[in-house]
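With one protein chain held back, the other chains of the complex are shown just where they sit.
So that you can tell them apart, the chains are marked A and B in the order they are listed, and the count of residues begins at 1 in each.
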Amino acid sequence: MIVTLLTDYGHDDEFVGVCHGVIASIDPSLRVLDVMHGIGRYDVRHGALVLRNTLPYLPAGVHVAVVDPQVGTERRAVALETGDGRILVGPDNGLLSLAWERAGGVTLAVDVTRSPHRLEPVSATFHGRDVFAPVAAHLAAGAELADAGDPLQPDELETLELPEPRQEGDTLVAHALVCDRFGNVALGVDHERVQGSGLRLGEAVEVEVGDRMRMATYAHTFADVEPGELLVYEDAYRTLALAVNRGDAADMLGVRPDAEVRLRPG
Amino acid sequence: MIVTLLTDYGHDDEFVGVCHGVIASIDPSLRVLDVMHGIGRYDVRHGALVLRNTLPYLPAGVHVAVVDPQVGTERRAVALETGDGRILVGPDNGLLSLAWERAGGVTLAVDVTRSPHRLEPVSATFHGRDVFAPVAAHLAAGAELADAGDPLQPDELETLELPEPRQEGDTLVAHALVCDRFGNVALGVDHERVQGSGLRLGEAVEVEVGDRMRMATYAHTFADVEPGELLVYEDAYRTLALAVNRGDAADMLGVRPDAEVRLRPG
Partner (left out) sequence: MIVTLLTDYGHDDEFVGVCHGVIASIDPSLRVLDVMHGIGRYDVRHGALVLRNTLPYLPAGVHVAVVDPQVGTERRAVALETGDGRILVGPDNGLLSLAWERAGGVTLAVDVTRSPHRLEPVSATFHGRDVFAPVAAHLAAGAELADAGDPLQPDELETLELPEPRQEGDTLVAHALVCDRFGNVALGVDHERVQGSGLRLGEAVEVEVGDRMRMATYAHTFADVEPGELLVYEDAYRTLALAVNRGDAADMLGVRPDAEVRLRPG
């Protein structure tokens, strides 16, 4: 069974490599796939969104996610099985919740804080190495989930709320959820809601963020507008996003995470 | 068969991990090798040069390259076989052309824009996930190239031209093709042309870029000059390059991509 890793560890330090080392030490035949390690430091929601979005493209396996501002405190470490047969492993801070909601809910959960699979002594600051990676490796190698820790009721697990988009007259009010390295801004509005918003493909859209207002085109892809121009489009996960062709929309609009973004036919 | 990936996706987002996930979902036994994902955003020539330079060091396999400013438009997606038995997959924008010219030309090409192997619905912005990765995975797993898309004449493929170095009297006129993260500048002058340029190993070289002129040494390696000094040397691909020992030549010379670099015995 494959193990996948999603963290805020970055690629400049040894954290990711050490997790790979721990897994390979437990079972050298396990395949490990790096989903990404560029989650904003401690940005639990960013991690939760990326895990939810990417999971459908990963083979079913043991999916580790670590974005863990409370590492070393009393927060729980958990492993759980989803309705569609995946295993998720990570801190119990809502990071896993958007993913399991899309993956059929939680059918079994265990508290792995004091898992028999953990590496002793458990450090206060690197549970990726000492708890999450070894627990995941043992599970992927065939250990039973129920034996990986203490029983936990699924409804005791922490969850995460996202700001909901809403329609105000002809205005679609959304929120900047994630910016990628290209400055594209995901707005968390799904395909169905876009359909009902009055926005029309190929037509102009007024985009308002704070006291800035910009004209954009609701387009299919970047190259449908001139370089430097703003577009509104459905991104690769079929949710609404902002981009600038060959430019940086987050920068142009001065968008900060959670900023309200107001869209109306222009 | 191995799949290799070369893109401008960077490591800060989930794009690379999702491509790995798609490939592993199609055939979990496939090995995937990341050549690099740091190509300058949309810098097709940079990608083409790196693909050409690195291919000889990769085992023969299915080699995916994605630098794709026209993603979502009418530009073709292609897969092709080279004279030396490799398969290249990517957008038809010249990105693959420098590599196939060195690899024995194109013996068979197909348009995979509407490949039976693609993931439906194909997004407008992430063909790495929806077209290139799945096509590559199926080819590496044994699918026939001819069945991966529509027939295409090799001479219909887009190609890329590089600025040619030239000799003007005692001056070798070259161009800054690529700068790496250390500030080393590749000049695209091959071993044979250097031989005929009048530059002599161990001797001084005048380096002129725009209105800046600097003295350098034509050296074997960085440590042959003092820290902070400029050198001209044959890089690891046996083409001429500029570097500063423990410093940054691109920065010292204010070199921009495509800048003319004039070299003469000093």
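Following the convention adopted for this analysis, a contact is a pair of C-beta atoms (placed from the backbone, for glycine too) under 8 Å apart; a residue touches a chain by one contact, two chains touch by 3 or more.
All of these numbers come straight from a predicted model, not from anything done at the bench.
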{"item": "Of A:Y57, A:W100, A:F126 or A:F182, the residue in touch with the unshown chain", "value": "A:F126"}
{"item": "Omitted-chain contact residue, chosen from B:R31, B:R114 or B:R200", "value": "B:R31"}
{"item": "Residues of chain B (touch criterion as defined above) contacting the omitted chain", "value": "2, 4, 6, 11, 31, 33-38, 50, 53-54, 57-59, 180-182, 220-224, 233-236, 238, 246"}
{"item": "Residue numbers in chain A that touch the chain omitted from display", "value": "10-14, 16-18, 20-22, 24-25, 28, 41-42, 69-73, 123-126, 129-130"}
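Operating definition for what follows: only the chains that are shown with their structure count from here on.
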{"item": "Mean-CA-position distance for chain B and chain A (Å)", "value": "31"}
